[in-house]
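Presented below is the structure to which this report refers.
Left out: one protein chain. Kept in place: all the others.
Our next item is chain A:
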Amino acid sequence: MEHIRTTKVEQVKLLDRFSTSNKSLTGTLYLTATHLLFIDSHQKETWILHHHIASVEKLALTTSGCPLVIQCKNFRIVHFIVPRERDCHDIYNSLLQLSKQAKYEDLYAFSYNPKQNDSERLQGWQLIDLAEEYKRMGVPNSHWELSDANREYKICETYPRELYVPWTASKPIIVGSSKFRSKGRFPVLSYYHQDKKAAICRCSQPLSGFSARCMEDEHLLQAISKANPVNRYMYVVDTRPKLNAMANRAAGKGYENEDNYSSIRFQFVGIENIHVMRSSLQKLLEVNGTKGLSVSDFYSGLESSGWLRHIKAIMDAAIFLAKAIMVENASVLVHCSDGWDRTSQVCSLGSLLLDSYYRTIKGFMVLIEKDWISFGHKFSERCGHLDGDPKEVSPVFTQFLECVWHLTEQFPQAFEFNEAFLLQIHEHIHSCQFGNFLGNCQKEREELKLKEKTYSLWPFLLEDQKKYLNPLYSSKSHRFIVLEPNTVSFNFKFWRNMYHQFDRTLHPRQSVFNIIMNMNEQNKQLEKDIKDLESKIKQHKNKQTDDILTKELLHSVHPESPTLKTSLCFKEQTLLPVNDSLRTIEGSSPADNRYSEYAEEFSKSEPAVVSLEYGVARMTC
């Protein structure tokens, strides 16, 4: 690769991020075309994918060498000290180049080869079929139909080809409405609740300005409300703070005027925009990266970052949706400004509360494909896949995952998947290793020929699903059809396992969850063993009876030796002890190694590093 000048540097120190005593590991740093690799003296490997690097910083030269700080999008922060400034400079420059690609074609997904043939790859892409999903929801039906208006991406470039609309909405109405909506994102179906016959629909803000109207748009909204035979009123939920929406009116955009639409109830829910979210996360990470952080600074930092406030706002909005459908039987139309960030968060989370299918491993993939990927959440811009506008980067999808995590905390038995699943998905929205999250909308993805040139993440996750299963999941239980989370502030906690996923000294030293997961696996194995043993015993018994019968016929003597039977010296076989029976987990790439490390670390009873510096530092007074 032309960007790599130095491929190997020896005697590099890796500092412990939270150590106040400058504890470090010494090892060798390697630079490959896709990864940065550090191997310490214990042969422990740390792999960092170039695409995961959010920023590289070269600090002022010190006596021990040149410090290089790398911050990753998966919240790993590594602090190297490179002995020679020249090497440091080379690595720094290479990483700057390698972490910010200008073209999609240079991303890892286009070179990643998991040794599958073309048909396997295609099968992988067909795993999630959205047409199937709409069928599962019960559309098309007598009220909703598939529209071919956007088949050629002519009406809206950022929408998928296949859209579901009320059957009364004719093409002119759709076209008219799309002209009245930001980026042409007219109201379409996102989720259909079969029992209640109510729908969650999504769109972007209307171009209403201070007084503009659009008959077609009004018609379309009416068509949506009429598609609900039970409740003719529908909610229009603007997920923005009222002030932001009002400011948009001056730019010729804005929100629906209740007087112009015959059967709507308008509602703001006040989720902040991508810029507020980006700086909120930044503040959060700043606070948590402080060495020797005090409790007081932690909580005041958590408060002033506003992060949990934002999470709660998203959750509250989703609950509003679920309630409108379950309690009032009303359809809901959701939008924000462009309808691809907050709208995706709220629609997908609302569906997750309503429909237990989305709480399964497969269902969750479907949900992400539907509300995020197909409806044009701009993954590449929000995750900064390419060297682009840093103001477009925002942790919108991370927030969605965090909301789901909060739900798993409140309803530990309602989800088929576990936290590792959420973390792994988060890993891959940034990894650029699979094609799913590349690009900003379906049209762009088709142009990139992702299905021919890259692989889909989902089959790999499904193959590994053992790792992602929640051992406490109760699929049979009907209590969890609709989740009704409690959003009292104290129910929202800092997600340590996400934002400190690589800072293991901060984690519990033994993980109940891993033990139960292993035990559950072991139970399955034991069940199998019992079946095997039983059938073997049965065979023996049958054989014996046969033998006895034949022998009885021949000799009519029963050769039994009770003395030997009782004196049988039987040694109980030791069964796999749960804690040691950690399966070696193979990841789909070296970057996945951390999961096996993760599990090992958790199962250890003694921590690898003792975090007592707080005490030691002050031992000298």
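Couple of notes before you dig in:
Here is the rule we use: a residue touches a chain if its C-beta (ideal position, glycine included) is under 8 Å from a C-beta of that chain, and two chains touch if they have at least 3 such contacts; residues count from 1.
Just so it is clear, contacts and distances are computed from a predicted model.
The listed choices are "Myotubularin-related protein 9", "Transmembrane channel-like protein", "Hemoglobin subunit beta" or "Leucine-rich repeat-containing protein 49"; the UniProt protein name belonging to the chain that is not shown reads "Myotubularin-related protein 9". Within the whole complex, the absent chain has one touching residue among A:83, A:114, A:241 or A:412, and that is A:412. Among the residues A:41, A:113, A:142 or A:296, only A:296 touches the chain that is left out of the figure. Touching the missing chain, out of A:196, A:219 or A:500, is residue A:500. Within chain A, the residues in touch with the undisplayed chain are 18, 288, 293-300, 302-303, 306, 308-309, 312, 410-414, 471-472, 474, 486, 488-494, 496, 500, 505-512, 515-516, 519-520, 522-523, 526-527, 529-530, 533-534, 536-537, 540-541, 543-544, 547, 559, 561, 564-565, 568, 570, 572-573, 575, 578-579, 605-607, 610-612, 614-616, 618-619, 621.
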